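All protein chains but one are shown in place.
Letters A and B name the chains as they come in the text, with residue numbers starting at 1 for each one.
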Amino acid sequence: MKLKKLTALGTAAVMLACMAGCGTAAEEESGFSVAMITDTAGINDQSFNQSAWEGLQEFSKASGVEVNYLESKQSADYVTNLERLGDSDADFIWSVGFDTADALVEVAANNPDLRYAIVDNSYEDTPDNVTGVVFKAEEPSFLVGYIAGKTTTTDHVGFVGGIENAVIRQFMYGYEAGVSYAAKEMGKEIQIDVQYAESFSDAAKGKAIASKMFSEGCDIVYQAAGGSGTGVIEAAKEAGKYAIGVDRDQAYLAPENVLTSALKKVGKAMSIVSEKVMNGEDFGGQTLSFGMAEECVGIPEENPNMDPAVYEDAMKIAELIKNGEITAPATEEEYTAFLESLK
Amino acid sequence: MLNSVTLLIAITLMYSTPMVFAGLGNLISEKTGVINIGVEGMMTIGAFAGAAVCYFSGNAWLGFLCAGLAGGMLAVLHAAASIVFQCDQTVSGIAVNLIGPGAALFICSLLFEGATSTQPVSDKIPKIFGDISAEGILGNLNMDVTVVIAFLMAAGMWLLFYKTKWGLHLQAVGEHPAAADTLGIKVNRLRFGCVIASGVLAGFGGASVTLGIVSQFTPITIAGQGFISIAAVIFGKWTPHGAYGACLLFGFAQALTVLLGGGESVIPSQILAMLPYILTIVMLVLFVGRGVAPKASGKPYEKGSRT
Partner (left out) sequence: MNKIADALKKPVIRILAAILLGLMAAGVILAIAGYPPAASIAALGKGIFSKPKYISNVIIKSTPLIFTGLAVAFAFKTGLFNIGAEGQFIIGCLASTLVGVTVKLPAVLQIPLILITGMAAGAAYGGIIGLLKAKFGIHEVISGIMLNWIALYLSNYVCMLPAFRKGDTNGTDQVSEAGRTLILGAWKKTGEGAAVLKKIPVFGEILLKTDANIGFVIAVLTAVVLAILLKNTIKGFELQAVGYNKYAAEAVGINIRKNILEVMLIAGAVAGLGAALYITGNSPHKVTVLSAFEGMGTNGLGVALIAGSSPIGCIFSGLLFGGLLYGGQALQYEVGAPTEIINITIGTIVFFVAIIQGVPKLLEKYGGRRKGHAE
């Protein structure tokens, strides 16, 4: 009898504590606030989710705006997380990753008064309260491909992808085009090996594939493979060859073996858009594209392992891309057409 | 040709080493009758501890040892639950698999300013042939020293089980603890020690990934190797040499996947990725068949009971 009472008391105590939490929702009008949800890769994926959050944090520091995030563990979390953010006092909600596209459409339709944006996705029919933000990842990839082509001494380079999808294909075709362009410039043939790790989280697989490429004669391997890609960089470190990083400056992983990185400044683009929305602009129903011209993709300024002459040449190519004289391909058709134009 | 063969060997050994450590860990626990499916969690905390200690101290071997320590400490939880509290060993194994990675990521975020990955270490586990060039045959075969350590551990365990008195005691405890008890063997104490040993070994396995294969700990560094090592132990019919062989087989299949892949391959990449797992099942059907776990596996021992 006593124990039953105790249990009842205990359960009641726990419930009271929870209810107490419910009561403290005094909404403070604290001004503009921005929030984001990650896709299932998580906030610490050392790739675009992390870049997105870092960008938002910088934006917060610079403008005093409150920022927060919700991490999604499964694809079914996208809707629930977006809804939860909608309940909080966030004024502008970011949905990071093309995986979240369908969930966002549903939530945006349910909450027509809230404003959303999505990273890495362009809809055929963008809802009125959603802004699509895409990146021309083929542009920095073209640049690093060009650099690889100019730097290789064995005329043999490689590319390791995570899992094949539209975004990774941007990286791949852009890179291949850059290598081909450099090859044409120097009047020689450069072989490009391509292999997929079928995972964004198997570093050992990435390392094994890169080791194979290095032992077959490649001296530079570019990776767009997330967690598997760190294995590629590791292989370069151990083989004494070069790797090219992606999304963020990955030189810190192997200071002597990372030639350069193809930067996709997700955070910067998000800051730009968030600031404009905060100042009253409305991009609902549109897709914004960020490339070199907008300074949201590129390569790091400091590349200790790169030949300064190659860097100079690369900057000239960057200008050509910015003013439209070179259009980096992002799909198979565009790449085939690009190769034709080189002939 | 020779290049491909040496590459195959190197990748096989690279992939299998962490699993060998974890498998031996799982084995030593199971041999004494304590089911330990928590090796995945112990590997993860070991992986983190190894990377973190190495980063702060600059010494890879110190990191390696601390990884074993961390795994052993986590194993104390499992040992206490299974032996002292005599609970369901599968349940506490699952608990360890949840607590291990959780604790690793949590402590990591405390030590590394909110990040759930450690900073890369500059001092890694040394290679067998030292700092030679990576070209050529010798270059291909220049693997981490942990590969050799794993082999020695497996050989050592074989000697332990089959050539020493201790080994006989261990096996007796796993097969018929009551009989072992009457012979004066301290059943529960031996089991407790072996479970801790299994945690230490699993911790080494985790460190062999974060200090050897890559040079940092991230949330996805240990993703399934622990469970595959459990499968390897069952495949190897609960023997050290069997477990070692099974891990090698698995690593070999992964190496094949890497070598057969690439632009020229006709087989779709995802199908190729299935290869290790399909191969394991095929080998089981063709060659291995029934395996028998130690008889007292999973049953807590109570002094005075008949079995």
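In this section, contacts are C-beta pairs under 8 Å (C-beta built on N, C-alpha and C of every residue); 3 or more make two chains touch, one makes a residue touch a chain.
Model, not experiment: these values are computed from the prediction.
J.: Kindly state which of the options B:42, B:200, B:213 or B:228 is in contact with the chain not pictured.
T.: B:228
J.: Among A:62, A:166 or A:315, exactly one should touch the missing chain; which is it?
T.: A:166
J.: Which residue numbers on subunit A touch the omitted chain?
T.: Subunit A touches the missing chain through residues 2-3, 7, 10-11, 14-15, 17-22, 24-25, 40-41, 68-71, 73-81, 83-84, 87-88, 98-99, 101-103, 106, 109-110, 162-166, 198-201, 226.
J.: Spell out, residue by residue, where the missing chain touches subunit B.
T.: 77, 80-81, 84-88, 90-92, 94-103, 105-106, 109-110, 114, 116, 220, 223-224, 227-228, 230-231, 234-235, 268, 270-271, 273-274, 276-278, 280-281, 284-285, 288-291
Please note the rule applied: only the chains that are shown with their structure count from here on.
J.: Starting from the mean Cα coordinates of subunit A and subunit B, work out the distance between those two points in Å.
T.: 34
J.: Along subunit A, where are the residues that touch subunit B in the complex?
T.: Answer in residue numbers: 42, 44, 46, 164, 193-196, 198-199, 201-205, 207-209, 211-212, 214-216, 227, 230-231, 234, 237-241, 252-254.
J.: What residues of subunit B sit close enough to touch subunit A in their complex?
T.: Those in contact with subunit A are residues 3, 7, 10-11, 14-15, 115-117, 119-120, 127, 133-134, 139-140, 209, 213-216, 218-221, 223, 254-255, 257-259, 261-263, 269-270, 272-273.
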